[in-house]
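One structure is given below, encoded as structure tokens.
Removed from the display is one protein chain of the complex; every other protein chain stays in position.
A, B and C label the chains in the order they appear, each numbered from 1.
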Amino acid sequence: MGPDEENKLKQKIFDVIFEANTPYGKLFDILLLLLILTSVGLVMMESIPAINARYHLTLIILEWILTILFTLEYILRIYCVKNRWRYIFSFYGLIDLLSILPFYLGFFFEASKYLSSIRILRLLRVFRIFNLTQFTHGRNVLMIGLKESRDKIIVFLSFVLLIVVVIGSIMYTVEHDHPESGFTSIPISIYWAIVTLTTVGYGDVSPVTGLGQFLASLVMIIGYGIIAVPTGIVTMEMNKASKNDIPKNTERCRNCGDDYHLDGSIYCKTCGHKLDE
Amino acid sequence: MGPDEENKLKQKIFDVIFEANTPYGKLFDILLLLLILTSVGLVMMESIPAINARYHLTLIILEWILTILFTLEYILRIYCVKNRWRYIFSFYGLIDLLSILPFYLGFFFEASKYLSSIRILRLLRVFRIFNLTQFTHGRNVLMIGLKESRDKIIVFLSFVLLIVVVIGSIMYTVEHDHPESGFTSIPISIYWAIVTLTTVGYGDVSPVTGLGQFLASLVMIIGYGIIAVPTGIVTMEMNKASKNDIPKNTERCRNCGDDYHLDGSIYCKTCGHKLDE
Amino acid sequence: MGPDEENKLKQKIFDVIFEANTPYGKLFDILLLLLILTSVGLVMMESIPAINARYHLTLIILEWILTILFTLEYILRIYCVKNRWRYIFSFYGLIDLLSILPFYLGFFFEASKYLSSIRILRLLRVFRIFNLTQFTHGRNVLMIGLKESRDKIIVFLSFVLLIVVVIGSIMYTVEHDHPESGFTSIPISIYWAIVTLTTVGYGDVSPVTGLGQFLASLVMIIGYGIIAVPTGIVTMEMNKASKNDIPKNTERCRNCGDDYHLDGSIYCKTCGHKLDE
Partner (left out) sequence: MGPDEENKLKQKIFDVIFEANTPYGKLFDILLLLLILTSVGLVMMESIPAINARYHLTLIILEWILTILFTLEYILRIYCVKNRWRYIFSFYGLIDLLSILPFYLGFFFEASKYLSSIRILRLLRVFRIFNLTQFTHGRNVLMIGLKESRDKIIVFLSFVLLIVVVIGSIMYTVEHDHPESGFTSIPISIYWAIVTLTTVGYGDVSPVTGLGQFLASLVMIIGYGIIAVPTGIVTMEMNKASKNDIPKNTERCRNCGDDYHLDGSIYCKTCGHKLDE
């Protein structure tokens, strides 16, 4: 096989594995999605004692098969990308590695539950699938809306954090003489303040004194009022984002595997490689 | 009765049963609404042990009467529609069948609670009533707003599902050594993550370790933040929808029973039949 | 006192009691607000056993004083309004009557807790205070926004009601073999569906089977998604309302006591009486 033929082969594999706008590329993405979901299902079933006791062997064998398939895919990805190190240390490259590594580490170390849980991070690979063209536009409006909101959301969240710390401390002072209320320390009181302000309300910690209940009512009404703030921010920014032109190009760079380029881009925005080569 | 007279009769019945913009059509819709609500009320009362023990016979007799009325209505619907199979296998056609079938099946099989519960699906027939013209505009703005948001909502919900699976797995790793917390398997932990992220917060499963409570706080604040996203999407699309002209035509196709055509439509958008025939 | 002088007196009393844009009118409104809040505070304190046992006599005497003041005010209102019956049977007229009647009825009938609780409806009289000019604009934007949203909100709420009944019935079928879950009848299951869909989540009823928890998760995610709908509606309509000119006139009709007229109105929009007489 000459270097030219090999290059063509690499190009073909790249088109199938990395691109989403060819028939084989779509098929590959959908197959991969099914395999990932199956493997996540396996991790879940292993965690249910009744099922694990009964089907332990089946689960182990299926896990073997899936991990070997993922390993093959990982090797092919490294093989067909031009700039290999850039791919390996990219976000998706690391996730791809993390989703097979715990399995092989299990041979050398005690197979612990922590190693097993890391496998669920495989699920993050599903994000690739959103490159399927029909979702790109929706994703981009969301992404740009959220990116533009970031500054305001950070200010808002810092403000919320300050509020819950101050409220938690006040409630601790008011309630911690009544151990049945559950306000045993300031961190627990802050936990309560977050549970209340976000309107989750477990009820594992709740005030028992009249003053505490009055303050809690204030916190709830504040929480009810300020939930409007992030909503207002995101609505505003998303509105702006949907009015502007949003790139719909899903072509990937052959050099670093980066996607999401503006329409009409000739060079990759991340590594400067020519996009159509 | 000649075929012409029969056609006229069919036309009349069709106008009363399917259309909503004639006086008789409205009357029929309101009567039907009352019968459906009564029948749903009966199913509810049957499920309350104290009431069922006392009024069992009355409930049974009323159920008989209502089912016979619904059966008559179903036969008339089939009689007056031109393309019968299309109606029978349409969404509403199946719902109409499902709302009477369990009763008759009860003669042949053991009258089980599952059969009885299916009867509540009758309620879905109420959706027809929203064809009453005064609600059409409001409904259409809602519908179009939601339809346009669909892509973005799907992306958002997939993202939420990914988050809850990852969070659930992490919390399982952190908390499952403390059985009193209730994190006994990954599916249960995912259930907890959904309960928390959506700010429902039952409190049947809740973290007991410091690290777990810290992670739970993060989840709540994330949930508080991202509730803004669907709101932003829907507001944006509904805003657009209300600015555009929205069809106000509630005429139904005589061939397939489909409604919701654009103003000035001459042919049914679903089956191509002429609308005014 | 001649009829002319009496008319002038009536006019003066009317300006103080009904109008909010004169100094005395404002003073009267603020005094009334304080009296109403005090009286509501009394009703609350009576309901707390520890306080009622200790200060029973004081509470009774204060209640006497306040009721006499409210009765005087009621008589003055009837005296100075031109069209008396219209005032008496208006919304506020009935509330004014309801806030003093239970006290007098207590002389003839056993003073029951139901009579006592009706007194809290006095609080509704506070709505009058919102006629204070500084709040009028904000109130009007809210009112018009809500009025315009009404149709869409009704469609939305009907849809929510249908969903909770269907969900409640399904959950009843799934869970009612496990009495510890609390799904003992369809109405209770519908109550649970509302508690969950609105993200309140008391936790007094919660699913225990795997299928039930899976369905509950779906309900929560649906609830999380559709909370966007009313928000979108109200935002949209309020946006429209704030762009249009909104009446800022708080003058009241001397004949029927109706307020909230368009700027430049000459006749009352409710009874046709000239406004400046």
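Going forward, a contact is a pair of C-beta atoms (placed from the backbone, for glycine too) under 8 Å apart; a residue touches a chain by one contact, two chains touch by 3 or more.
These numbers come from a predicted model, not from an experiment.
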Visible chains that the absent chain touches, using the contact criterion stated earlier: A, B, C
Among C:Ile30, C:Met44 or C:Ile65, residue touching the chain not depicted: C:Met44
Omitted-chain contact residue, chosen from C:Val16, C:Leu98 or C:Leu121: C:Leu121
Missing-partner contacts on subunit C, residue numbers: 40, 43-44, 47-49, 113-114, 117, 120-121, 123-124, 126-127, 130, 134-135, 137-139, 141-142, 145-146, 153, 157, 160, 187-188, 190-191, 194-195, 197-204, 227, 230-235, 237-239, 242
Positions on subunit B where the hidden chain makes contact: 199-203, 231, 235
Absent-chain interface as seen on subunit A, which is shown: 151-152, 154-156, 158, 162, 165-166, 169-170, 172-173, 176, 184-187, 190, 196, 199-203, 206, 210, 213-214, 216-217, 220-221, 223-225, 227-229, 231-233, 235-236, 239
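As a convention for this text, only the chains that are shown with their structure count from here on.
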Type of subunit A:subunit B copy interface by residue overlap (half), same or different: different
Cα superposition angle of subunit B on its copy subunit C, in degrees to the nearest 5: 90
CA centroid of subunit A to CA centroid of subunit C, Å: 45
Between subunit B and subunit A, distance of the C-alpha-averaged centres to the nearest whole Å: 32
Multi-chain contact sites of subunit B, meaning residues that touch two or more partners: 187, 190, 199-203, 227, 231-233, 235, 239
